[in-house]
Structure formats: structure tokens, C-alpha cells
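Before we start, here is the structure in question, set down as C-alpha cells.
With one protein chain withheld, the remaining protein chains of the complex are depicted in position.
Moving on, here comes chain A:
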Amino acid sequence: MLRSFSSSFHRLSLFMASEKTQRLHQITGTNFQNTSKRPKTMSIATDTATVTDSAMKEPFTKYTEYLNNLNDKRERVVKASRDITMNSKKVIFQVHRMSKYNKDEVLEKAEKDLAAVTNQHVSRLVKELQGTDFWKLRRAYSPGIQEYVEAATFCSFCKNGTLLKLDEINKTLLPLSDPSLQPLQINILDYILGLADLTGELMRLAIGRISDGELEFAEKICSFARDIYRELTLVVPHMDDSSDMKTKMETMLQSVMKIENACFSVHVRGSEYIPLLGSNDPSSFLVGVPDIEL
């Protein structure tokens, strides 16, 4: 009996020399099942091991608590970030509803909606991101904050024609926190990333304004988008995670060029230029394409 044990375990020793841990796992499983007369004393099932007497219990209880708190907090931050994203997108859609005649009402509503995002959702981040958590949990909230920056700068441009600066947007966040807490301040990276996405919306807006005949507005948008792109070219190479930004810069240039091409077409054709219905879609291949001369 001992001999059959001996040979089967000898085979195991040979297999152990190989690196194939997965296969090893399967083989040990089979062997233990075949050798049904294996004495119970040898079965050190990991399931029955307890930590009750171990010196490891106390420190691991602390680690468990630490991880539970961290993961719960991360959950809350992700949820807040998602709500910020969703509602910021709504603000952006609201701004796009703008036409020649309803600008003020549309923008007023957009601002109110943005304020709601700030007060109801961005505020949830304040107490979660105190101290080192601000940078620790950045991956959890960054997408939401970027969308928020996009929405806020978009609204601000449509209203004032200028770029909402980082310190201006951060001023609006100060009232969200109790003076005893560290105020939530958007960091430079998230601001820049949000700004990169803004040009996409500017492009949609420019095309929309052109089709409404608001050519001067479109040119303002063109100039603004160009300025942002130009400023960013000097800043992007120094960013912490510059690879994301590099892709965004390529997309941004495409957006800027689409706006420029649209403005060019208008400029060349003057009042002749009426975009075909349905080609307001900025990704339409018709945008910027010359009309067929009959």
C-alpha cells in the first residue's frame, strides 16, 4: 500500500520540477481522488484552516478593515462620478438646443442645470476626497470631472465668449465645503483633459450655428477652438499621463479643422452656402464638401 503511494507521489515530485502549475493542479486533484484510501491525517484542506489562534489574525483584521473602507469609498466616488458625467452631458445637450432666437433662455436653463450638478453631485466628492484620497482615487472620479469641466467651459463660452479658467471654476466649488474641510479643487490634469473634449462640442455648435445662418458666431467659435488647441500644444508634452492627451490632441485638431473648413466654405460662398439637410451631423462626409455645380 505504501509502495503505491510512494510511486504516485514520486511522479508528483517529477512533475513539480516543471513550471506547469495549472497542469500540476489538475494532476494533484486526480491523484488525490484516485487514492481514496489516503489517510485523513494527511488532508490539510485549506478550507478547514482557521486563523483563530494565529498571530496573523489581528493585523489582517486591520488590513480587511482598511480595504473595505477604501473600496466602499471608491464605490461611492465612482457612483458620484457617473452621476456627474450623466448630468453634465445633459447640460451640454441643453446648450446645443440653442438657436438664433432662444439663446438666452437656453443658456439660462443650462446654467441652472450646471449649478444643480455642482450642488447635488460634485458636492458628494468633497468629503470623499480629503487628504491623500484626492490623488489616490483620481481614476474613480476623473471621467466625471472631465465631463463637468467640458460642460462648464461650454456654457461659459456660449454666454461670455471666453474660456472659463481653472481658478474661476475652482472658486465656484469653494462654497460646497464646510470651512473645516479641505475644499474640492479640480486639478490641472482633469481640467486640461476636459478642455480637450470641449473642442468636439464646439465643432458641433459651429456647424449648428452655420446652418442657422449665425456666421459671425461660428467664426468666434473657430477662433476660440484654435486658441485652445494652440495653447495646449505647448502644455500637453509635460503632462503626467501624456499618452491619453496625445490622442485627444489629434482628435482636437480634426475638430478644429472641421470648423475651419466649414467657415471657409461659408466665406467662399457667402449666402449661397446652405448646408444640405441632414448634413448638420458633423461626421457627415458632406460637411465642407463643395456643392455640386449644375
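Quick notes
Here, a contact is a pair of C-beta atoms (placed from the backbone, for glycine too) under 8 Å apart; a residue touches a chain by one contact, two chains touch by 3 or more; residues count from 1.
The rule we apply is simple: contacts and distances are computed from a predicted model.
Considering only "Nicotinamide-nucleotide adenylyltransferase", "Cleavage and polyadenylation specificity factor subunit 2", "Translin-like protein" or "AP complex subunit sigma", the record for the omitted chain gives "Translin-like protein", by its UniProt protein name. Only one of A:Leu174, A:Val235 or A:Leu253 touches the absent chain when the whole complex is considered: A:Val235.
Touching residues on chain A toward the chain that is not drawn are 2, 5-6, 9-10, 12-13, 16, 21, 24-25, 28, 42, 44, 46, 49-51, 54-57, 59-64, 66-68, 71, 131-132, 134-136, 138, 162-163, 165-167, 188, 192, 215-216, 219-220, 223, 227, 230-232, 234-235, 238-240, 267.
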